[in-house]
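The complex appears here without one of its protein chains, the remainder shown in place.
Here is subunit A:
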Amino acid sequence: MDYTTPSKLQYFRTQMRTDPDMASAVAAIRTLLEFLRRDKGETILGLRESLKWATDCLTRVDSSVAVSSGGELFLRFISLTSLEHQDLARCKKVMEERGELFLEKISLSRTKVAKLCHTFIKDGAKILTHSYSRVVLRVLEKAAAEKKRFTVYVTESQPDTAGRQMAEALRRLGVPVTVVLDAAVGYVLEKVDLVIVGAEGVVESGGIINKIGTYQMAVCSKAHNKPFYVVAESFKFVRLYPLNQQDVPDRFKYKADTLNNVSELSKEHPVIDYTPPSLITLLFTDLGVLTPSAVSDELIKLYL
C-alpha cells in the first residue's frame, strides 16, 4: 500500500493549505475519509487496519496530539454502527456516511465552544492567552461581536513566535492587544482577570497538552488565584494519562521532522508540555462546560 502514501500526504497538505483556519485534526480526518473512499480492501478488518496505518502515517508528518486523537475517534465513530450488512460495499457506504457526519459535527464544534465561552468574558476584562490558538481566536471574535470591551495580553511564545500571529489577528478585530515575553507571565498576571488557552490534546485525567509555556502560566495563575480556562473541541480528547512532564510520550513532545532526523532527543527542546488538572478551573468543549474531573466521564462515554 506504499504507493498511496505520497498521494495521501499530498492530499493532507493541500487540505491544510486551502483552509488555514482548519484544525490539523480536521484536515487529517478529511484525508482519512478520502482514503476510505479510495480504499480497495476486501474485508472490514483489513479496512480498519489500513485506516489505523494511515493515521500513523499522518502522525509521522504532523505529530500533534490532535491528529492522533482525531484519527482514533474517527475510526471509533464510523465503526460504532452495527456493520452486519453482508455486502462490503454497503458497509463501506455506511461508514462513509458516518464519516461525513462526524466531519460535519466537528466543524461546528468551534462555534459551539465560542458560544459557551464568550459569556465568561465580562466587559472591561483583561485576558491573558498563550501562543496562537484558533479556538481562542474564535471565542474572542464572538465576544467582540457581542460588543464587549476587553484587552488581551499574548505571550510571544518562542521558538516560533506564534504569539505575534495571534496579536496580528486580534488587531484586525480591533481588540487592543499587547505582546509580552514568555518570561513576563508572572509580571503581567497581577493585571489580568482571567487566562484562556487552547489545547492540543485533553488527557484522561482532565489535564491538557499544549504549547510549551502553558504549564508555567497555569502555575502562576494558580498562585495569583486567577481562573485558568481551557477551550478545546471534543475530538482532542485523547486516551493518554501522563503522570508528570516526563511521562508524555516522545512522539508528541517534538516536531515530526525532529523525531525523524535527530538522533539525540535529550538535546532538543520539547514543543509541548503537560498541565495537570489541579491547575485548570474549567474546560469549554462542544460537549459543554466541564470541570477537569468530568473529562474522564466524557471520555468513558466517547471511548467505551
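Heads up, the rule we're going with is that a contact is a pair of C-beta atoms (placed from the backbone, for glycine too) under 8 Å apart; a residue touches a chain by one contact, two chains touch by 3 or more; residues count from 1.
Going forward, contacts and distances are computed from a predicted model.
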Study note, to complete from the structure: Per UniProt, and picking from "Proteasome subunit beta", "Translation initiation factor eIF2B subunit delta", "6-phosphofructo-2-kinase/fructose-2,6-biphosphatase 1" or "Spermatogenesis-defective protein 39 homolog", the hidden chain is "Translation initiation factor eIF2B subunit delta"
Point to revise | Hidden partner chain, residues of subunit A it touches | key: 204-206, 239, 241, 243-244, 247, 277, 293, 296-297, 300, 304
